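Then we have subunit A:
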Amino acid sequence: MTDVSKPANAEHAQPIVRIEQVTKTFGNVYAVDDVSLNIYPGEFFSLLGSSGCGKSTLLRMLAGFETPTHGRIYLDGQDVTDLPPYERPLNIMLQSYALFPHMTVEDNIAFGLKMEKMPKAERDERVREMLALVQIEKFAKRKPHQLSGGQRQRVALARSLAKHPKILLLDEPLGALDKKLREQTQFELVNIQERLGITFIVVTHDQEEAMTMSSRIALMRDGRIEQVDAPRRLYEYPESRFAAEFIGSINLIDGHVVKQEDDQVWVQSEQIDGLLQVRHSQPLVNDMAVTVAVRPEKIQVVPALSQGSNTVQGVIKEIAYLGDVSIYHVELPSGKRVMFTQSNIQALAEQPMTWNDSVTLTWQPNACGILVK
Partner candidate 1 sequence: MSGGQMSALKLAQRLPGAAFLSNGRHWIIGLPWLWLTLFFLLPFLFVLKISLSEAVLAQPPYLPFIREIEDGAMTLVVNFGNYMLLFEDPLYRTALLNSVEIAAISTLLALIIGYPMAYAIARAPQAWRLPLLMLIILPFWTSFLIRVYAWIGILKNNGLINNTLMSLGLIDQPLEILYTPTAIYIGIIYSYLPFVILPLYATLIRLDDSLLEAAADLGCRPWKQFLTITLPLSMPGIIAAAMLVFIPVMGEFVIPDLLGGPNALMIGKLMWTEFFNNKDWPLASALAAVLLVLLIIPFVLWRHYEQRQEQQGEAR
Partner candidate 2 sequence: MTNWSLRFNILAAALTLGLSGVNAQAQETVHVYNWSDYIAPDTIANFEKASGIKVVYDVYDSNEVLEAKLLAGKSGYDLAFPTARPFIDRHIRAGLYQQLDKSQLNNYANLDKQILESLNDIDPNNAYAVPYMWGTTGIGINVKKVKEILGDEMPLDSWSLIFDPKIAQKLAGCGISLMDDATEVFAAAHAYKGEANDDYTKGGIAAATDTITAVRPYIRYFHSSQYINDLANGDVCVAHGYSGDILQARDRAMEAKNGVEVAYFAPKEGAVVWTDVMVIPADAPNPKAAHAFINYLLEPKVIAEISNTVAYANANSAATPLVDEAVRNDQGIYPPEATRANFMVLKTPSDKQARNINRAWTRIKTGQ
């Protein structure tokens, strides 16, 4: 397996953010529990997890709003663990945007520049540049309460970018926007990040958002990092049940190892009443309990008489029409349910399959994976 602690294109780069065994406790609660992480220049790095997983606390420690209980944080090689926020060479865009309500849009953007005593002419130029970057020139003289949610988000982004930080932290940057605006803004964020060449570290609970924007994702759970990987690898090769279930939907089939040859493993499962063949290179012990994971879109419908491994039969119990695809829920004789998707290629085509149809499903050994955690 490749080294997932580094992105594929950064084999020799030095990390710009180095988090070393950081723990943060509030009373008895471990908000962040022994986390180590390297983030490299130019990455669009996401901290993904459900609420309370510690992702925001980790971000706040990077910003300097919280101090780690144990461990060190290095930015660009410098130990910043004990530096106050106003001395750290990074900026943050807060979830609430935290725009200064008594200042105009311009003044909000110029705030950080005034703090570093940038000469007025240069400052005005920079503010103009930022207004143009996020396309809010028209609203320069307005106060935050006179803006829409989307406009406010842009002001917040412009303000946090105004000082040209090397690293930008974003706490749920799209959380307050409605769905349509969110999708549109995702790409804009990525564009801006690529254009400016800044390292983005984003906290989000939305796996789709993380998948769309990130170069790498750290999936967090209970204060710990579950898996760090590129979105594609995280999706295709989840290392744990948790990771598999968190990203997208997946079928999980429990069983035990009966045979391993080269990179092929055979798993006997009572849930499907048969054998599963999976490509898996790590050595496993016979009789070991494992879970086979297969994504719904990797499953094919085959003629009823098909035989062999990775083949199951069942009855369609539910159909969910999502527009682009339909999701079918198939109940196996054991009672186990398996989901598969079919794209709706033809508009209003008569359903080839419908409720209570018997179907036979199959998938390739290299289209599924084995989870040991």
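The candidate set was assembled so that all candidates are chains of the complex that A comes from, given by their letters.
In the analysis below, contacts are C-beta pairs under 8 Å (C-beta built on N, C-alpha and C of every residue); 3 or more make two chains touch, one makes a residue touch a chain; residues count from 1.
This structure is a prediction, so every number in the text was calculated from the model and none was measured.
Chemist: What candidate from 1 or 2 touches subunit A in the complex under consideration?
Modeler: It is candidate 1 that touches subunit A.
Chemist: Show me the residue ranges of subunit A that touch candidate 1 in the complex, using the header's touch definition.
Modeler: 63-65, 84-88, 91-92, 94, 96, 98-102, 104, 111-112, 115-116, 141-143, 146, 159-160, 163
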